[in-house]
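Mind looking over this structure? Questions follow.
Apart from one protein chain that is not included, each protein chain of the complex appears where it belongs.
Let's look at chain A:
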Amino acid sequence: MKRKIALAAAVAASMLGVAACGGGSSDDGATSATGKVDGAGKTIKVWLMVDAESAWKGVVDDASARFEAATGAKVNVEYQQWANHLTKLDATLAGSDVPDVVELGNTEFSKYVFSGGFAELNKGDFENSGTWLSGLSGACESEGKVYCVPYYAGARVMIYRTDLFQKAGIAEAPKTYADLLAAADKLQAGNAADKKFSAVYMPGQYWYAAMSWVKSTGGEIAKKDGDKWVGQLSSPQSVEGLQKWVDLTKKYSKADVTKNENEQAGIFSQGSGGIFYGNAWEQGVAEEVRKDPNDPNSPLVPTKVKGKLAAAPLPEIPSFLGGSNLGVTAKSGNKELAAQWVKYFTDSKSMEGLVKASALPNSTALLDKAAADNPKIAPAALSAKNSWFPPNAEKWADVEKASILQTMLTDILTGKKTVADGAKWADEQIAATLNEA
């Protein structure tokens, strides 16, 4: 009972916040980011995710300095953790003391745009807005209006053990999918003594990967038919891709079928894997770890695979484009200043800084330059040109929260469902969730 009551209290506590704050914002049209604003004496509050603090804090500081020089306003950046940021954001936006600028993952944005959490912006005010990566900007747009600005992207690539490739007599990174399978066969044969060895490490609930295979054969997750979403996983093309992923995973991976990709770099760094599919920056995570994982300033220590990894685009598999967008909250009292800060933080100069820090820029026009400037992200930049993103549906975040795709994948891998049955079940669940009133 105690726990039940605690839950009830939690539900109710979030309601109290609602009662405390007055009416919503009226629709005043788009907020300009180019007008002259006198920000003297004002401070805007910015919520960025922790990646900005650990990987490109200099870019943040530089953009803020330019913003302060132009407007006279001050910036207060607060860094958030991925694990609980949405719950925290929900509770904060229910009140009146809200952050002015908020970063969200690209798949998370639609729900907030739909719920009126963010203010409309003038697309033309932002540099490179004509060539924004559609995988990021798709979530920002609703009924011809723009509610957020693409910030950065990370495309997934194949990360592999160069030493094991050499030992197995594989000269270079696979260029075709058939090459990939041949390489996996050789790795598997050469490391049969290690019971934990996965030629291709693929956790069972890694739905970004599975859906990339679905895309590779022309499949889709869901499509909008009129005003209704229809699940597309049981289409012949999708089933073919899903089957291809299942075959690969069953044959070459010893990974836990109930795990997702969150720990994959750490598990791979134990040395019992040949290839894994991850964000470009996960190569670094696999090679070096913080001595004290709770202290971002503690020294880096090398893992077993330090200096033995390389990255390349995964042949014939379109990359899932993950990334973040920035929005100005609808309840912000300094919308114009906030929009100006976003303008500085997403302009070409800031993007150059992000590229140096191994993130991908927000525009297709900058990808080639990024690949040339930073060889580390060249494979990812190439992958990003051929990339995909989840359906741009208001309720998509709920499909993720309900673990529909994850459950389908585990059920298929354990043999509880056939590929066709699993896909049919997922289609029903996805349609029910996306079309929910």
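Note that a contact is a pair of C-beta atoms (placed from the backbone, for glycine too) under 8 Å apart; a residue touches a chain by one contact, two chains touch by 3 or more; residues count from 1.
Keep in mind that, in the parts below, contacts and distances are computed from a predicted model.
Candidate names were "Acyl--CoA ligase", "Carbohydrate ABC transporter membrane protein 1 (CUT1 family)", "V/A-type H+-transporting ATPase subunit I" or "NAD(P)/FAD-dependent oxidoreductase", and the UniProt protein name of the unshown chain is "Carbohydrate ABC transporter membrane protein 1 (CUT1 family)".
Of A:V46, A:V257, A:L321 or A:A426, it is A:V257 that touches the chain left out of the display.
Of the listed positions A:K36, A:K195 or A:K291, the one in contact with the omitted chain in the full complex is A:K195. Panel shows chain A; residues 1-5, 7-16, 18-19, 21-25, 83, 87, 90, 93-94, 111-112, 114-117, 195-196, 254-259, 263, 267, 270, 330-331, 398, 401-403, 406-407, 410, 414 of it touch the chain omitted from the view.
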